[in-house]
Structures are given as C-alpha cells and as structure tokens.
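A single protein chain has been omitted; all remaining protein chains appear in their positions.
Note that the chains take the letters A, B and C in the order they are written out, and that residue 1 is the start of every chain.
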Amino acid sequence: MSAYQNSEQMKGDFYTQKFEAGKRDGTLILNMGPQHPSTHGVLRIVVELDGEYVVRAEPVLGYLHRMHEKMGETQTWGGFIPNMGRVDYGHPMAWNWAYCGAVEKLMGIEVPERAELLRVIMTELNRLTSHLLWWGAYILDLGAFTPIMYAFDDREMLLDILQRPTASRLTYSNFRVGGLQMDVDDKCIEMIKAFIPHFRKRLPMYKDLVTDNLILRRRIEDIGIIDQDMCRRYGCTGPVLRGAGVAYDVRRAEPYSVYDRFDFEIPTQTSACSAGRYLVRVAEMEQSMRIIEQAIEMLPSAQGGYIVDKAPKPAMKPPVGEAYFCVEGGRGKVGVYVVSDGSKTPYRVKLRAPGFSNLSAFAEAATGTLIADAVAILGSLDLIIPEIDR
Amino acid sequence: MLKALEGVQTQCVARQDKGTTGHVWSVFLAPGQVVKAAGKLYEAEYSLEDIFALDFEEGFLVLYHFNRWLVDERVVLRVLVPKNNPVVPSIAGIFQGAEWHERETRDFHGVRFEGNPNLVPLLMPVETADLFPLVKSDKVRASIKTLLNLGEVVSCTKAIEELFAEAEAGEASEA
Amino acid sequence: MSAFVQQLLVLIVAAVAAMIWLGINALVWVYCERKFAGHIQRRPGPFEVGPHGALQPLIDGLKLMGKQLLTPDNADAILYWLAPILSMLPVLLLFLPIPYGPVLTGMDVNLGLLLILAFSSFNGLAVLLAGWSSNNKWGLLGAARAVSQTVAYEIPLLLVVLAVTFMTGTLSLTEITNMQAGHIGNWFIWKQPLAFLIFLVAMFGETNRAPFDLAEAESELTAGFHTEYSSMGFGLFFMAEYGYMVVMCSVCSVLFLGGYHGPFPGVDGWWWMLLKTFALLSFMVWVRWTYPRVRFDQLLNINWKWLLPLATFNLLATALILKL
Partner (left out) sequence: MNTFRKHVIQPIIDCWSLIVGLKITGKYFCKPLITVHYPREVIDSENLSTYGGHVELIGKPKDPATPKCISCMMCVTNCPSGCLTVVKSKAPKPTADQEAAWKAAEEAGEKVEKPKAPKNPAKFIYDYTKCSLCGTCIENCPAKSLRFSNNIYWVATSRAEMKIDLLARLKGQAAEVSAPAHAPKSEASAPAEKEA
C-alpha cells in the first residue's frame, strides 16, 4: 500500500478524500468526470460547489496516461513516430513535426524545401481540422447540437484530402526524419485548392450561426479570465495566450522550417476571456488558409523531393547530444526534448504538451464562476486529454 | 550576458548553439538557488515551458525550460541532485504552473520538490505512485559528460569570468 | 341521473382518448424531432426501423420497457418512483379542457385555463422529487434549477394569460376560442402581440426545453434530475416532457391563434387546431436545434428583468385600454 492511500474507510478515492479535507461548511463536493460529457474524454475535475458557484476546483489527471515517454526509451528512433500520432488526436502533425524536428536537429539533417512546404501544408490543414473539432465540440458543450455537424461536414472534406498523402484520417504518423512518408499527388493539391474557397464561404455562416449569437456571446464573454500574468505563471501558450493579447506564435517567435517565408497575421484578442480565445481560434482558421495558399503557390518551384536523399532508417543512430524543438500546435507550443546516447533508442524523450500547461490554469480561472461557466472555460482551453496525460 | 540571472549563484552559465540544441543558455545551479533563479526569471518576463528530469549516473538532472514571448532566448536551468536524496525546492510559488510539472517529475523519477503545495501523484495512479517508470536500469544509465555537451560551449561564453571559473569547477565535480 | 352517467361516460372516454392522444403525440414527436434534427444537420435521422424509420420511437419505447428498473443506493424509493408518475398523470388531466374541435373537447369547464395552469405546476414538483430522492448530486442540482425555473416562468405566463382573460372575461378555453371565430384578424395574436411573444418564451421555460433546458443540461449536469432513472422511469419523464409541450402549444394556439378556427370563415375544424399546435411544436424543435443553452443566472434574469416587467406592463396596458 502506497503512502498516498488513505486507510480510513471513507467514501471516494484518494483525490476526493484529499479534496474533502479542505471542505467548507455548506458546500457540495462534486466529481466532474472522468465520464462527464463535457470533459472531452476522461478528464476528472473535483469541484467544491457553493450552490452552483465553484469555490475550489482540482483537475485529476492520469486516466488516459500511456507513458509515451517510456515508450520513447524502448522504441527505435524511427519507431517512435507512430506514437506521436497518438499523443494528440486533434493536431497530430504538430507532434510529428516536433519530434522529427528534434531528431533532425540532433542529426543535422537539412530537410528539402519541397518536404518543408508539404509539411507546412499538411500541418496547417491539420490545424484546420483541429480547430473545427474544437469549435464543434465547444458549441456542443454550450448546448447547441447542430454546429458540430456543420463543422464535421467541412472537417470530413479535410480528412479526405489528408487521407491521400498520409493513408490515415486521424492519427497521422506520416512524418519521417528528413521529410515525409509519401509525396502528394496532383489530385490532392486540386482538392486543397477547391476546399479553400469553399471553406471561406462557410466561415461567414459559422459567424452568423454561432459567433454572433446573442446567447453564445453572453455565455462566453468575460468568463474565465486568463490574463498575461497568469499565462506566464502557468506557461499557457497558443490561443490562450493570444486571447490574452500577446502576439506569441512559435511560427513567428522561433521560426522553424519555412514559416518565415509566409505572410500571415497572428490574431490576438485583448479580452483574455473565453470569448477572446474563441475569436482567436476562429480567426486562425483564416490565417491557416492563407499559409496553405502561399505554400501551394511555392510548391512547384520548390527544390528537392518529399524526403531527403538517403533518409535515415528507422533504426538510425543519431549522434550523442540533446535537442529541444518546438512547433506551434493547435493548442499552443508543442515541444519535444530528446537526448541521444548514440544508440538505436532515445535516451530520453520529453514531450511538452501545451494542453497540460493550459489546463493547469483552469483551477484559478474557474474559481468563483458558475458550474456552467466552468464548462465554458474548460471548453475554451481546447483540451485534448490524451495529450495532457500523454 | 544573461542579465536575468544576475545575482544568482550559478555553477555554470553556458551559451549553447540554438541550431543544434534549441537552447540559448544553459545554466547549472545548486538546488538551493532554483527558487531565486526562478524569481529572477519571472521578473525578467520569462515563462515556464516545462520541468522534467534526466536519469544519470551522477544523479537526477532536473531541467527547467524557460523562454520569453518577445525575444526567443530559451534558458535551461539544470539542477543536479543525488540519487539517494533527490530533493529540489519547488518553484510553484512563483510559477504556479510548475506544480503539475513537478508532480509529473515526481511520478516519473521520484524527485521530490519541497514546498510543492500538492505533491501527490498526477499522472501515475496512486496505487503505483512509487514506481518511477523513467528511472533507468544500471545497464543503460550513462553519465552526464558522455551525453550532454557542455565543455566546448562554456569556452564560448566570455561574459562573466567568475561564472566561467565556477563552471569549470562544477564540470569537474560532476565528471 | 342519466345526465350524470352521460357526463361520466364522456369523461371516461375523454380520459382514455387523452391517454391515447398523449401516447401518439409522444411517439410522433419523438420521431418528428429526430427527423427534424437530422435534416437540420443534413443527415437522415432514424431510417432503419420501418419506412423512413417511422417505427423507431415504438422500438425505443419497447427497449425502454425492457430495461431493468434500478433504484440507486440510499435513494428514497417511494418518492423516487412517485416522481415519474407524478410527472405523467397531470398531463392526462391537462388534455381534458383543451378544445380540439367544436365537439372534440374532453370536458368543457369554466375554469379550464386555471385547471391547466394549476396542474402544469405539478411538473415542477415531480422534477424536484426526482432530483432530490435519487441521492445524486447532479440530480439535486438539476432539481434546484428546475424548481426556481418553473416557479419563475409561471409568473409571466400567468400574467399574459390574465391579460387575455381580461379581454375575454372567461377562463373557459372553448369560449376563448369562440371569441376568435370569423377570420384571421380576430385572433388574439394581433390584439396581444407582446403577450404572445412572452408566452412563447415562457413556454420554453415551463417545458424545460432548449435553450432553457437547464434542469437536464446534458453538458453541465450530465442528465440533471433524471440522471439515475432507467427504463420507464426515464420513459415517463420523457413522455411527460412531450405531453407538456403539446399542452403548452395547444394552449398557445387557443389563446392567440384562434384554436380550431380557420384563417377565414367557413373552414373551422379540428385540423386547424392540429396544424397550429404542430407548427408551434416544430418551432420549439427548430429552436432547440439552433441555439446554445443559456446560463442559469441569465435564464432567471431573462425572466425577472425582461419577461416579468413586460408582462406586467402588458397587463396594465390591457386593463387601461379595456377600461377606456
């Protein structure tokens, strides 16, 4: 029996008991999750309620913990890439890229221009799917059932596009050290070119149906303030930080790959509330499309193939050293730190999940709000639990 | 050159090649100095990226990644703690987000963070809280000097000569 | 004596008819709602059971009946099982005074409107009992929400009904309907537009329908007051919800849309009543599948800060105009 278990015969598990220790009189302790409909999987939050007001909240993680970091130490360098597709089902390509980027840094591999552009195109398309998934699910959390179907209508088209060069529809693992698994075909480029104007036409509908909706605006405005100082203390990144008014985007702040070539804006909102984060994500969809358009234009003149010549085998042996590489994922800064001891398997793989830091700010942001607001805040953080639990 | 950490007793400050490691500054600290360093970094508008540990022959090397929003200047704080008593003071009082990272590090490596307000298992189940899955077996465990590149890089930093000297000493003791 | 027997017979027939009508309505509207939702979301909805999935609600009902009846640990078993029954029974009664056609009235009582308003409050009690007795925190929260919601929304509802009855001088639904006979211009919606709007909004609040479905808010309270109910316990709540919807829409069409009277003379008949009720029900469904849910404090704010003052104003204005 571990030191963390309470031997006393009390109701609830260890976390409930620990939380109950600080209970005030007249309050109610409620376990939200791990099977609650709006915790997106298996997040559990223990909340203390005074009426419907949240007095205290504590997220309990680990229900989806798979120990990817340990798997990294037992797999070969190349064999770990499929794991990256499973860390975050929302935006797996960012993780693919962060890992491959870190290994490329270790090995000093220059990725061909064409491969970089293809990576950009696919990652941005994947960002669109990620934001659409979030958008639909968030509105679902707020009680509207229809928008998620419209979002998935568009997302389905994106998945059809991404299915061509990746052969998968959700857990992409098509990045390879030095490039990509497959090249895109002309049909795929055609589909992307057709999709962008279609989606541009859909965005105003999203705005009219949801963003402008009186009920929705009243639900999310001025709820869950996560300001700049809080972002810094908790390490929040991505739309959470941009919703607080900081134009921080890894694609700009530490330009990796070919991102410095593109003309795109970093949408920000100064309200620091759920609505700010919502509007940032919606605006980001448009920016992603701009990047894709530019990348497609550059593609025909790009040098090299879809993967570097003499690409390393999965059982590669990168030189001894350490490397930290981060990319901008759908939820924020995705960082991968690898240490190599020169053998076939990594010595250490550390995954820095943006959702992990974003969620840690939840307890502070939700204190004093209504339980319905807590749901709205939780959704506005865009949580993907597998990524947080890893 | 790393102004943010002025006044903190560092064991070694080194500039690292950003292109190959992703770090700009690598700073070795004694465990006692971590809180002070974190406070300085907070004042210098650094935000916390992550905290984790590496298992080496010499002990657990706890790594803290910090970066700024406006200037890309990643600082990595490295704190070496012995295996038999891996204790580091918690910085959760300054960077609240550190609480979870520290709990995760405790789950994976068993490094204890003194002063963490809630040092209970985060990702590992409570039943197997003392499993420490990322602690390596003796067979595969390596020493710091074989894996991390520091010596050459230190020579590049000509900023603070005292720190430079201390770094040498720190290096020697670690090796 | 024979008149009494006749009355009794009519009442029994009417009660049975109301029961059947309620059952049919629940089945039809479960199906229609799912089909509506499907088409709004551009998918077919139920399709496999029967032609275009028409038998789906029947099968769902059978499935519900086949499920095990579970009583949670430490639940107050009597209240727990009383609640769904209490939710269901008044609905049957509510159908009696509604005039579906010139002769299609279960029981033409003078105080029909009062009867409906009084018995519809039972639902609040049933929901409270269900939430409280099921020994579940979500249920408790749902019950607390439901009570303050139904109590709050009943007031503007009463006030607008009062405004209409000021004009009619009677609480009998048949008489109210007959006052709107003739043509479309006689419908009370033109005389009481504000009252109609308030009634429409309060209707959503009274029937716990989205965007005011706070008591069972799925994404917040998992299922609110009926979290613990399985089998027909849930089934009864479900049927009662649709029953209340039909009743409310019927009352609305009687009060404001002329009941069984057609838009022009000579075409009166029960089909008009059916059409109007169904149009209102479709509107409720349409709204549900379009809007997000409001927050609880906003729900009450809408009531206390908007509906109530407006309803009071409407009542005073009506009284003033009538007096003049």
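Just so we're on the same page, a contact is a pair of C-beta atoms (placed from the backbone, for glycine too) under 8 Å apart; a residue touches a chain by one contact, two chains touch by 3 or more.
What you are looking at is a predicted structure, and each value in this text was computed from that prediction instead of being measured.
Peer 1: Tell me the shown chains the invisible chain touches, ordered by label.
Peer 2: A, C
Peer 1: Out of C:Q192, C:T290 or C:N314, which is the one that touches the chain we can't see?
Peer 2: Of the listed residues, the one touching the omitted chain is C:T290.
Peer 1: Among A:F80, A:W97, A:Y138 or A:Y347, exactly one should touch the missing chain; which is it?
Peer 2: The single option touching the absent chain is A:F80.
Peer 1: Write down which of A:T146, A:S257 or A:N358 is the residue touching the left-out chain.
Peer 2: Spelled out, the listed residue whose C-beta touches the missing chain is A:T146.
Peer 1: Among A:P34, A:P255 or A:P314, which one touches the chain that has been omitted from the display?
Peer 2: Result: among the candidates, A:P314 touches the missing chain.
Peer 1: Name every residue on chain C in touch with the hidden partner chain.
Peer 2: Where chain C meets the chain not shown: residues 36, 38-44, 47, 286-287, 289-291.
Peer 1: At which residues does chain A meet the chain that is not included here?
Peer 2: Residues of chain A in touch with the missing chain: 75-76, 78-82, 85-86, 146, 150, 153, 160, 163-164, 166-168, 171, 173-174, 176, 181-182, 205, 208-210, 212-215, 217, 313-315.
Keep in mind that, in the parts below, only the chains that are shown with their structure count from here on.
Peer 1: Take each protein chain as a node, join two nodes whenever their chains touch, and name the resulting shape: line, ring, star, complete or other.
Peer 2: It is a line, because the chains touch in a row without closing up.
Peer 1: Could you tell me which two chains share the largest number of C-beta contact pairs?
Peer 2: Contact tally peaks for the chain pair A-B.
Peer 1: Please compute the C-alpha centroid of chain B, do the same for chain C, then give the distance between them in whole Å.
Peer 2: 64
Peer 1: Using CA atom averages as chain centres, what separation in Å is found between chain A and chain B?
Peer 2: Spacing between the chain centres: roughly 26 Å.
Peer 1: Could you tell me the distance, in whole angstrom, between the mean C-alpha positions of chain A and chain C?
Peer 2: 43
Peer 1: So which bits of chain A are touching at least two other chains?
Peer 2: If we look for residues of chain A contacting two or more partner chains, we find none.
Peer 1: So in the complex, the part of chain A that touches chain B is made up of which residues?
Peer 2: Residues in contact with chain B: 2-5, 13-15, 18, 58, 61-62, 65, 67, 69-70, 73, 102, 105-106, 108, 231-236, 241, 246, 248, 253-254, 320-326, 333, 335, 337, 339-341, 347-348, 350, 352, 356-357, 360-361, 364, 389-390.
Peer 1: In the complex, go through chain A and note every residue touching chain C.
Peer 2: 28, 30, 36-38, 49, 52, 139-146, 149-150, 153, 209-210, 213, 215-216, 218-219, 370-373, 375
Peer 1: Using the touch rule from the top, collect the residues of chain C that touch chain A in their complex.
Peer 2: It is residues 37, 40-43, 137-138, 140-141, 145, 210-211, 213, 217-222, 288-298 of chain C that touch chain A.
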